[in-house]
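Note that this complex is displayed minus one protein chain, with the remaining chains in position.
Here the chain labels run A and B in written order, and each chain numbers its own residues starting at 1.
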């Protein structure tokens, strides 16, 4: 049974983000930390990257939201991620899991399975990753997905039912579901896929928006719409993938409540 | 008692930096390593990021200056920082401590207190961090400060007296003191606060300038003035926070001795 989605107010979400400056605790891969921090700053959030086991639990308890991205995970950061996820859970703080390349590599696949049991508010990945995490696929060959977002619709819904949260699948048309309702977000640009860390930064923006709006599905959808709209704008001024990254950050800053209200969000 | 500051020759400082290409050994957080290295290259210094315990002491002994920034510190890098600080001290090499988020997190606060005992040539942070390090405040909620630089004036002076070096507090108006003399640096741009790592890169430039000039207060002031002036220029051409970062690096390169001599430096 599919419920109607009536409550996605993108204008209010953007206003809430600007008004609240959520502090997003990121345990993320070292390739994308800079872009992730700059994307958070661009939309008006406050980033902090803290991934020592000695600090991760303490910091997750005071942050507005937590992002856990396993892109370059290893023993120390895996331990920090477990501590942060537990601490966020205990504090009622929303947290996002980005299962980068899960399915393709044993160690992180086991870690992600463990983290899923801790009930992330949002899982954000590509179709291969979400299917692997849901136990429905063999995973991709790394960070790219060989499947479209809608191929993962059933896996996403099943996974959302297990976590009690939202699952977001990135693709040409992004698919987001809480297990009952499904929302698709269009727009964006292929240049996003040629900018390392754009998807990872999206995970951080999901965390920021969920904290700001207090609503998991609304926050996740608003982040996807914001990223897609900024990418469309940046693609119009960029002269290639290098200048696109900076233009995208400029556009993340520039997209306001009125703009975001016009995003391509489809509630089936 | 306050002494007059007569010796801040910014033109000579910029010339000395260009002439000497100081090698700056950076033990810094993984979020800002790229911008830090590029900022050093832009002003004419040579960066090297070496943070293995097996190498940190060896390298600090041959570098022109050392930067220690605890932004993403953990057990291994904390050990490397201790070794680098001791090695720099033994070699008479200037070193800078950037106590990112100290006060807000127990582990790094203890580490920073330990490093302060090793007498850094310069401590550079925001008001919350400096007050926490001086034992005068509870710290901020991460990398941002809720206090202005002048709120930390007494704490900075006390800390400088303890280390025998300079303490620099970033703010709308930067405050620098060696415990006797106080200098304020104006200018800059709010976009600096929306670029991750700009403050951390400033710490590296302080290290470079102190090595180049051989005078701790002069070097620290010149670095702050250089960063602020470059930020003002970049703000005039940037179209948002993304393009600002690249424009700031361009401007760091372009600001020469004659330009820097006109910086907004106030010796009270």
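Methods note: a contact is a pair of C-beta atoms (placed from the backbone, for glycine too) under 8 Å apart; a residue touches a chain by one contact, two chains touch by 3 or more.
From a predicted model like this one, the values you see are computed outputs, not experimental measurements.
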Of A:34, A:93 or A:213, the one touching the omitted chain in the full complex: A:34
Which of A:10, A:85, A:101 or A:152 contacts the chain that the document leaves out: A:101
Per the touch definition above, residue among B:49, B:91, B:118 or B:261 touching the missing chain: B:49
Where the unshown chain meets subunit A, residue by residue: 29-32, 34-35, 71-75, 101, 104-108, 141-144, 194-197, 238-243, 245-246
Residues of subunit B (touch criterion as defined above) contacting the omitted chain: 23, 30, 33-34, 37-38, 41-42, 46-55, 58-59, 62, 76, 245-254
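Methods note: only the chains that are shown with their structure count from here on.
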Length of the line joining the C-alpha centres of subunit A and subunit B, rounded to whole Å: 33
